[in-house]
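Worksheet: one structure, shown below.
Here the complex is missing a single protein chain, while all its other protein chains stay put.
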Amino acid sequence: MFQIGISQPYNNNLFAPGHTACAGCGQSLAARLVLNALGPNVIVATATGCLEVFSSNFPQSSWEVPWIHSLFENASAVASGIEAALKVLGREDEAIVIAQGGDGGFADIGFGALSGAVERGHNILFIVYDNEAYMNTGVQRSGLTPFDASTTTSPAGKCSYGNPTDKKPLAQIVAAHGAPYAAVTSVGYYRDLEKKVQKAASIKGPKFLQIHVPCPLGWGHDTSLTIKVARLAVQTGLYPLFEMENGEITSVVKIVPKPRPVEEYLKLQRRFRHLFRPGAEGELKKIQDIANENIRKFKLYEG
Amino acid sequence: MAQETKTVVLEGSRAVAEAVRLCRPDVIAAYPITPQTHIVENLSQMVADGLLKAENIRVESEHSAASAVLGASATGARAYTATTSQGFLLMIEVLYNMAGLRLPVVLTVANRGISAPLTIHNDIQDSLVARDTGFVQLYAEDNQEALDMHIQAFKIAEDYRVSLPVLIGMDGFILTHSFEPVVLPTQDEVDAFLPSYKPIFYLTTKAPLTMGTKTDPEFYTEARYMLHKAQQNAKRVIVEVARDFKDKFGRFSGDLLETYNAEDADIIFVSIGSLVSSLRAIAKELREKGEKVGVLKVRTFRPFPQKEIVEALSRAKLVIVMEKDASLGSTGVLAQEIRAAFYGNSPVPRLSGFVVGLGGRDVTRETVLKALQLAKESDHDCTFLDLNPELLEEV
Partner (left out) sequence: MKIPLGGVAAPGSSRLNKTGGWRVFYPEFLHLRCTDCGLCHKLCPEGCIFKADKKNYYADLDYCKGCGICAEECPVDDIEMRPEVR
């Protein structure tokens, strides 16, 4: 039934079902939307992480496109090699080269490789699935974990409110390298996601897309609320969606009708539950300040 | 375009760069580290002058260098990289990955000692660390051999019976930075010997596949066993390729081992790399004085030619292993493997293992003669020669 190169995509999806992602996984949905938006002419290098582990369990694979997984921190470097090989072999028009991964593979352990690849100006689309922790290894804190989130290595406890630092501004760091396109989107806004994916794919050079993907298991919300939680993150101002082209912010997704208070987003998730115990009101205020600052800086809401 | 095979005086690094150029790699990615720098710089100049049509990816670390050539090889391109010491250790993880994914990358290691303490000088501790990765390991004694081995390496790696990455060790500074006359083959000769790379599986939209899967316990052992089998196959392929090379180029600079006057020798020195040249000269001198001394050069360290080494050494009475490495807490690596090879054999020659030349220390005639004298007196497990007692703190 399955041979190398022969497969009728299931329901026109280039990311087949039967993968072992959790029910309601935001990342599996985002991966499917991204691939469907890009089409079959891609070659994908993926870093170790949830996406790679649940979709490529030998001898099964959910990928209907040429796909390689090497190691945790080298997806960007492997993609650089793929892009160079296509160029030399005269196969540049055959496919778009994608490097994808999560918090670890791009923001932390793979950060050096990402920076190097962007700086060299390869024609690669880098996609980061931001689920705000190292989910695959058991929900440990990453550089993209937001302020006061409880993870297994930054747990809330008697002496701690969780993660003490805010998210690494990965998209802005990539934009500062001089990348022609760096954007942030969310699986809760699927049209925005598809539009940004297709726009990025059409640009030559290094382009970067960060996709916010809720993780029902790691964040502690019901599996049916994945989209709702993703939308709330944007509507509170905690996760601004924007595009940066050649270093300048060229578009933002405005909050309509008006910004929601952060509690509406935080109370749905077990990882922020500790912020609702008595005495933690100061922390909630700090988080609201982060949201307000984002709204101000990115002009997410005026009036 | 016909050219003449010419003899030129070249720096070792340049000789290697020329050999790599003749093999028509598609993608080169390397991070500079002394003493590999001249190899990479020469290749960069060749690309800049249009003499080599390859993509030269100026990566930001050795880990990324190995990863980039891995990605390029997976896409169907012939790929090459070079490194040493610390850089080699940084890319070890990727080397295991390359071998497991069965990608025929060629890697030059300009053998250099490992920090700490930091040294930029030669010994072979670095590449021996990778002996478990599944890489085929070849070691060169001089610049001609280094040049020839690179051409053979691509052929060995890309042979379907092997499909493993190959590393060539050449002593840093001693070979990489010394000028020797070498015979440079022509492009036509190399093209006739080394066909273009035709992978079985590679990344293409014409035949999508998934590489680098995760395996459950039910599959992992078989996958690793197949790597082990490929290493056994590599033994045959290395010999075949060396013979083929001799036919086409007239030089026998490959194969698993090389012996010098070892057939009737009572005493045989064993070593790897450029040290063999010194041992050969001393063995010749000792023969003239009446001692039946021979030398065994181990050209291929992985797959380890157990049978062939036992065959070459079994008639000797005394085997003296001189190696520029030590597996700290145990003995020298080469000595270990030779002892293990002899287990269960009969008769077994006396064997002494000596550690010399670490961190670029010169291995002199006196050192070798001292080793001979010590080995005659008693068996040495792992004796460091040339120690300066004034520098040693009592421990």
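So that you can tell them apart, the chains are marked A and B in the order they are listed, and the count of residues begins at 1 in each.
Following the convention adopted for this analysis, a residue touches a chain if its C-beta (ideal position, glycine included) is under 8 Å from a C-beta of that chain, and two chains touch if they have at least 3 such contacts.
Model, not experiment: these values are computed from the prediction.
J.: Which residue from B:Thr81, B:Thr108, B:Thr176 or B:Thr213 sits in contact with the chain not drawn here?
T.: Of the candidates B:Thr81, B:Thr108, B:Thr176 or B:Thr213, B:Thr213 is in touch with the missing chain.
J.: Using the document's definition of touch, tell me which of A:Glu92, A:Asp222, A:Glu264 or A:Asp289 contacts the absent chain.
T.: Only one listed residue reaches the unshown chain, and that is A:Asp222.
J.: Could you pull out which residues of chain A are in touch with the chain that's been left out?
T.: Counting only chain A, the missing chain is touched by 1-11, 13, 15-26, 28-29, 32-33, 55-65, 190, 216, 222-228.
J.: On chain B, where is the contact patch with the chain that was removed from view?
T.: On the side of chain B, residues 100-103, 163, 200-201, 208-213, 215, 219, 222-223, 226 touch the unshown chain.
In the analysis below, only the chains that are shown with their structure count from here on.
J.: Under the definition above, what is the set of chain A residues touching chain B in their complex?
T.: My answer: residues 4-5, 7, 40-43, 45, 52-53, 56-59, 61, 63-71, 73-74, 76-82, 84-89, 91, 94-95, 112-113, 115-117, 119-120.
J.: Residue numbers of chain B touching chain A in their complex, please.
T.: Chain B reaches chain A through residues 26-27, 29, 53-55, 57-61, 63-65, 67-77, 79, 93-94, 97, 101, 201, 203-216, 219.
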